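Partial view: only certain chains, each at its native spot in the assembly.
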Amino acid sequence: MIVQHELRVTTEGRGTYDISDDVQRVVRDAGVRAGLCHVFICHTSASLMLCENADPSVMRDLETFMARRVPDGDPMFTHTSEGPDDMPAHIRSILTQSDLNLPVRDGRCALGTWQGVYLWEHRRAPHTRRVILTVHGD
Amino acid sequence: MIVQHELRVTTEGRGTYDISDDVQRVVRDAGVRAGLCHVFICHTSASLMLCENADPSVMRDLETFMARRVPDGDPMFTHTSEGPDDMPAHIRSILTQSDLNLPVRDGRCALGTWQGVYLWEHRRAPHTRRVILTVHGD
């Protein structure tokens, strides 16, 4: 059985957005008991991530880390037509994930206790991001 | 339905190679309408990436970024038997992807408008790289 569903995630600019509940709801509605749930983001300046979901300081530290290692406006970048956060957004995307696969067990994603599914918006401006979910299995 | 196919990608050395058309052709020939296309590279010194496919300056900036953060010949590396680009090639590979899953919808990979599928050769010398595609679905 294969079920596909598209999510629209509205972001308010750079930052992480927990989409775990949306993903779990699609899996539950799909009626797959055992299999996989594939999550795909149709963009190259926002990405996906599995990360610790308990302490908000983790997300702040992730932004701090990226701000140090892939800073906006770094003079090494030439692809700046859309602004100083354009090329850093592409690099932050390729260093994280554009697609994730999550095991489905007993009708839901078998995430670890502290694992959340995040959409990471890397652009400073708000965007609407398309995410395609494909649930397959028995 | 499961269809497997192997691509051979000949590289001219370090750089990015757009394989989107090859992947789309394999998906079309597989006859899967809805499902997933898995792309896997059988090597540890070249990798896969989804990235912006419109402006060539993005690919140049990616190389510049890696040259700064994972430079060839960095004295911290001891695994140098195959040359100064050997260990950096492994690290650039683990920081990007060895496998990608792409959603198949209406018989083709449902990539975003600006998303291309790239093979990223990290060694300086030309290589022939094996890529295994597995298309599955209905």
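In this document, chain identifiers A and B correspond to the written order of the chains, with residue numbering beginning at 1 in each.
Note that a contact is a pair of C-beta atoms (placed from the backbone, for glycine too) under 8 Å apart; a residue touches a chain by one contact, two chains touch by 3 or more.
Here the structure is a predicted model, which is why all the values come from computation and not from measurement.
Of the identical protein chains in this complex, 2 are displayed in place, while the full assembly in this structure file contains 3 copies of the same sequence.
Quick note on the criterion: only the chains that are shown with their structure count from here on.
One inter-chain figure worth recording: chain A and chain B are separated by 20 Å, centre to centre, where each centre is the mean of the chain's CA atoms.
Remark: chain A residues 2, 4, 38, 40-45, 69-70, 76-79, 81, 87, 90-91, 93-95, 97-99, 101, 130, 132, 134, 136 touch chain B in the complex.
Listing the residues of chain B that touch chain A in their complex gives 34-36, 49-52, 55, 57-58, 60-62, 64-65, 68-69, 95-97, 100-103, 105, 110-115, 136-138.
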